[in-house]
Structures are given as structure tokens and as C-alpha cells.
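First the structure, in the form of C-alpha cells, and then the observations on it.
Left out: one protein chain. Kept in place: all the others.
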Amino acid sequence: MNNWEPNIVGFLCNWCSYAGADLTGLSRKEYPANIKIIKLPCTGRMDPMFIIEAFKLGADGVLVSGCHPGDCHYNKGNLYWQRRFLVVSELLNNFGIDKNRFFASWVSASEGVKFSEVVKNVTEKIRELGPLTK
Amino acid sequence: MKFAYFPGCSLHSTAKEYDASTKFVCGRLGIELVEIPNWVCCGATPIHRTNALASIALPAKNLLWAQTENLPVAAPCSECFSRLKLANLEVAENEELKKNVSEVLGETYEGNVDIYHLPQVIIEKIGLKEIEKKVAKKLSGLKIASYYGCLLTRPPKVATFDRIEDPQFLDNLVLSLGAESVNWAYKTECCGATFSLSKKELVLKLTNDILQNAYDEKADCIMVACPLCHSNLDLRQKEVEKKYKVKYNLPVFYFTQLIGLSMGADIRGLGLKRHMVSAEKLLSSKGLI
Amino acid sequence: MKWIILKDTDKKITGEVEKISGQVVANCYQCGKCTAGCPLAYAMDLGPTRFIRILQLGVTEEIKKSNTPWFCISCETCTTRCPREIDIAKLMDATRIVSQNGEFKPRELRIAIFDKIFTKLVEVFGRPPEFLLGALNNALTFNLFKDVLLFPKMFIKGKLPISFSRVNSKAVQQIFEKSKSR
Partner (left out) sequence: MARVGVFICDCGVNIASTVDVPKVVEYAMTLQKVAIAKEYKYMCSDPGQNLILDTIKEYKLDRIVVSSCSPRMHELTFRICVNKGKINPYYFEMANIREQCSWVHQKDKEAATKKAMKLTEIAVAKVLRNEPLFPLYSPVIKRALVIGGGIAGIQASLDLGDAGHETVIVERESSIGGRMSQLDKTFPTLDCSQCILSPKMVAVAQNKNIKIYTYAEVEEVQGYVGNFTVKIRKKARYVDMVKCTGCGVCTQKCPAKTSSEFNEKTGDRKAIYTPFPQAVPNVPVIDKNNCIYFLKGKCKVCEKFCPSNAIIYNQEDEVVEEKFGAIVVATGIDIYDHSNYGEYGYGKYKNVLSGLQFERMVSSSGPTDGHILRPSDQEEPKDVVFIQCVGARDPSKGQDYCARVCCMWTAKQAILLKEHLPNSRAYIFYIDIRAFGKGYEEFVRRAQVDYQVTYLRGRVSRIYEKGKKLRVLGTDTLAGGQVEIDADMVILADAMVPKYDSVKVAQTLGIPYDTYRFFTELHPKLAPVETVTSGIFLAGACSGPKDIPDTVAQAGAAAAKVCALFSKDNIEIEPTIAQVNFSLCSGCETCKLVCPFNAIEMREREIRRGVKRSIANVIESVCRGCGTCVGSCYCKAIDLRGFRDKQIMAELEAVCIE
């Protein structure tokens, strides 16, 4: 298990967090390469199934990131996601998945530095937790 | 209200009167001070200029007791307060430092002790209203320049209880005692305490600037909350007058002495006779003794 | 005016100062607010702003020669007002610590000696006896009669207890010994 590298899925909303992640690149702020990003129009699109499915398929961690409350491009999609988030995170334990493997954050289009911090933090935490054992 | 009391070296030597008047005032206001057993020097400026780790470990050593007893700490000296609070903050912020400090001490210091400067204890925890109730004799007619010095209001992360520039809490206290507060510009300038023994000529200039400004703004006297400020402004005042060929004759009081005076305490008990610049003439001219 | 030969500059001292203080000197944009408010700048050769500049460039000789860090009085005015949030007083402390660590000779001996005496007294007694502090300082800086006129009066006023009590000295010595090794 020496060569194990965490595999992390990042679901980002198109308007804030994806743009924020682009800004991280524009400002050349390094972060670990373990995260792979899937773009969504809005965190409101986030289906809880995606998260459970991700762990089922073997992801070690999942991050969902959207606009700050109030800043949603579609007014309130992120607020619906916020509600679902609480349910999903409780639900995960029932599936035998440590809910500490699941992260959510708000990153705006101007928070490039914050995005790199979030990813660093997530990667570090997952590294501590070790690989997901089924 | 109970506090772990850290008097600091000066209050056991050059500033015994500050210690005495503090105990008197706190007694009257119902503040219980328990002296930290076997406390040692906070390290003051010379140590943080020579040994970064010891400058945190020494204050932490003293705070260990407060940590076990779960008591907030009250420090009457600005230098001690600053060192104690900074040590606490830095240990709380920095895991590696916490590890190092704990190793040096042989005990784990967590960095979670509340540390207050003595004026903060009296003004914030007791409140000016309570003090006003206890004033037996208003200090009417006395024009007091409140001198905060450097470490009572700086740096911002340590001194968080009033605005940094142009602080007001001591001025408000002065008004509560029935005296007049002098609006002056040098209230937060540095007196140079650190160089008192090593670079006296620098200290004399800084002290002169402060005395001069208080004198120009027509203060009768200066009120301080730090034994180091006091020793420069009082002990060296004659020397300053001689060097700069001026005459100030400004008595320098500890704020606790003035509270004590307004509560009707005896001037000998407050240690007013121990000052180099005699206060008796001023106080009797205002009918306060 | 002198030449600053950039190939002769060296960031060794700067690096150590940054490490001890936790500050980044490149943050400084030389606005001069620290010097403007420094109560002792008048006595300094460079003043804090220019001192940070030579730290930025790594002009080793100038850093060693400057009295600026030695005259810093730790009043924190610069730190409080610095727009770039640099703890300038800490930079000055760190420079002196680098010197104490043997990197270079202290520029202001009298100040360095006082700091040494004070530290030693804390180490030995736990609380430094002020009488001894004054006396030793005078003796070691060849200034035997400094403040002598003050002593009798201080004595009468009860401000100069001549006593030597040791408090907690073992624990304190342990602090010094252990922290030296780091």
C-alpha cells in the first residue's frame, strides 16, 4: 500500500467554484493532483446518488463545492444542495462509509487561493483516513 | 471574582506601592487576587531579544499554575501582561511551538488561559459604575494626563480592549473619579524602559518628550498603569529636568493609587510617600489630603 | 554613497532572521511608515525602513554594521501601523538573536551586555534582583558611577531592597538549558 494515492472526486458548480478553480490556475497556486473535477451547472444539480455511487466505484473522498449562500447564479440552487448535503452526510454512515470522507465548501469565483487551500485540506484528511476499504 | 495574580519583579522592588495600592483597591472592589506561587520573571524585553523559545517558555511556566487552577490571570505590569498574553497566543496558534514549549517545561501548556491587564480587570470586569459608587472623595480639580505607554495598547493582537490609537479607557476612569482628563498626544508614546540602564541618554529624551507634552497640555500630574513607565517618569524626572534645563514637577501616580485616594485611603498606605516627585503639595493644594 | 555589489550580497542572515521571526521581508514595499513613527529613529543610522531594505538585498556588511536593530526599543509602534502587517519589532529581535547565536558581533555592546546580565540573573535567581542588575551592569560597562546618586534616595524610599532570594531556579535553569539546545 506504499504507493497508494488518494482518488478524490470534485463536483464543482460552473459559476463560482469552477471559475474559482480556474483562478487558482491563473494565479499558479499549487495543490495536490489527486482531485479530478466534474463540472455541474449548479450544486442544485447534485444528486445524492452521485456521492454514494462515487464511493461505491472506489473513490476515497468526495468534495462538492458551490457558490456562497446568496451568491448562486440561479438564485438558490446552492441552498437546496445545502439541505441535501446534511441528509447525505448522515446517510453515508448507513452505507458503511465514514462521513468524514465527504466534504462540502463554498468557493466563489474570486477565491482562487481558498480553492487550493480547500483541496490541500481535503487531500490531507483523506490521506490520514487511508484508502476506502469495502 | 477570583484572579491568579502575577505581580512581576518590579512590584516586589521598585514599585511596592503599586502592589500595595492594587491589593487595597481590589480588596475594596471584591476582586480576590491569589498570587501565583513561586512565579518567576516573565523574561521582559532582554529575553525576547536573545532567546525566542525561552521568551515564550518563561511566561508559560507561570501560566501553568493558572491553567491547572482554571483561573484568569491579572497582571499589573504592561511588560508582564504583554509577554504573558503573547506567549499564550503564540502557543495557541502554533502547534510546533506548543510542542517545543511543553518539552522545555516538562509539562503541556495549552495556551488557553485568559490574561488581563489590571486596568482591564477593574474597568471591564467591575465596571466604572461600580467604581463611581465607591468614590468617597471626588478628585475634583485634578487635571490628570493618562499615560498608556507602549505595551498596554500595542501590538493590536495582544491589546484588544480599546482602540489602538488614542485609547480612552484610563481617561474614562479619570472622569469616573471626578477628576479632569487631559487630552494629550503622547499618551501612547514609548518611555524607553528597556534602555533605562543600558542607554540612559535615549531614555532621558523620550521621557522628556512625554513630560513636556503633558506639561504643555496643562496636566497637574500623570497617571500610569505600569511600574516601568513609573520608574522612568518619576525616578528620572529630576535628571530630565537637569539635562534639559526645565522644571516640570509632575507627580506620577499609579491608577490604583488614585482610585484608592478617591476611596479615602491613607496616603501612606497607598505608598504615595515613596515617590521621587512629591505629590503631597499638589494634593493638598487641591484639598485632597 | 557606496556601491552595493549585488554579486557580493548574501541572503544567509536574512534567511535566519526570517526563520526566527516568521516574517517575510519581501512583503515590505518601503513606504517608510515604520521609520516615520519610530521614537528612536533619530538615533539610528538606517532606521527600520532602510534596515529592511538591506535585509531584502542581503547586504551582509551593512546588516552587521547597523545599530538599528540594537536601538529598537520594542515599543511595537512600527508593528502596529505597518500596512503590510510585518512584525518589524520581531525582525529586529530576530536580528539580535542571530548575532547572539554567534553570527556576528553586537554593534552596541552596552545594550548587548545588559541583555546578557539580565538573562543571566533571571537564570540564576528566577527573579532578577534590581540592585545587582544595576551594579553588575555598571561594572561590566566600565561606568561604575552611573546612577550612583540615585541609589541612596531610592534606598530611603524603600525602592531598592538589597536581598537575594532564589525562586524556582531549578525550573528556570532547565528552561534555559533546554531552549539553548534548539
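Chains here go by letter, A, B and C, matching the order in which they are written, and residues are numbered from 1 within each.
Convention: a contact is a pair of C-beta atoms (placed from the backbone, for glycine too) under 8 Å apart; a residue touches a chain by one contact, two chains touch by 3 or more.
Since the structure is predicted, the reported quantities are computational estimates derived from the model, not experimental observations.
Engineer: Among the chains present in the display, which ones are touched by the chain that isn't there?
Structural biologist: A, B, C
Engineer: In the whole complex, not just what's shown, which of B:Arg163, B:Lys242 or B:Arg268 touches the removed chain?
Structural biologist: B:Arg163
Engineer: Looking beyond the chains shown, say which of C:Gln23, C:Thr49 or C:Ser179 touches the absent one.
Structural biologist: C:Thr49
Engineer: When the complex is taken as a whole, what residues of chain C touch the one chain not shown?
Structural biologist: Within chain C, the residues touching the omitted chain are 29-38, 41-42, 46-47, 49-50, 77, 81-85.
Engineer: Which residues does chain A use to touch the chain missing from this display?
Structural biologist: 7, 9, 15-16, 18-19, 21-22, 24-26, 28-33, 36-42, 44-47, 49-50, 53-54, 57-59, 70-77, 80-81, 84, 108-111, 116
Engineer: So that we can see where the missing chain sits, which residues of chain B does it touch?
Structural biologist: Chain B touches the chain not shown through residues 163-166, 185.
We take it that only the chains that are shown with their structure count from here on.
Engineer: Any chance you could name the chains that touch chain B and chain C both?
Structural biologist: Under the touch definition, chain B and chain C have no mutual neighbours whatsoever.
Engineer: Could you please state the distance in Å, as a whole number, between where the Cα atoms of chain A are centred and where those of chain B are centred?
Structural biologist: Those two chain centres are 51 Å apart.
Engineer: Taking each chain's centre as its mean C-alpha position, how far apart are chain A and chain C in Å?
Structural biologist: 49
Engineer: Check each residue of chain B and list the ones that touch at least two other chains.
Structural biologist: Counting only residues that touch two or more other chains, chain B contributes none.
Engineer: Spell out, as numbers or ranges, the residues of chain A touching 2 or more other chains.
Structural biologist: none
Engineer: Spell out the part of chain B that touches chain C in their complex, as residue ranges.
Structural biologist: Contact set of chain B toward chain C: 9-10, 12-16, 38-41, 43-54, 57-58, 61, 100, 103-106, 150-151, 154-156, 164, 189-190, 192, 194-195, 197-200, 202, 206, 209, 235, 239, 273-276.
Engineer: Can you list the chain C residues touching chain B in their complex?
Structural biologist: Listed in rising order, the residues of chain C that touch chain B are 20, 39-40, 43, 71, 73-77, 79-80, 87, 89, 93-94, 96-97, 100, 108, 110-111, 113-116, 118-119, 122, 126-130, 133-134, 137, 141, 146-147, 150, 153-154, 157-161, 167-168, 171-172, 174-176, 178-180, 182.
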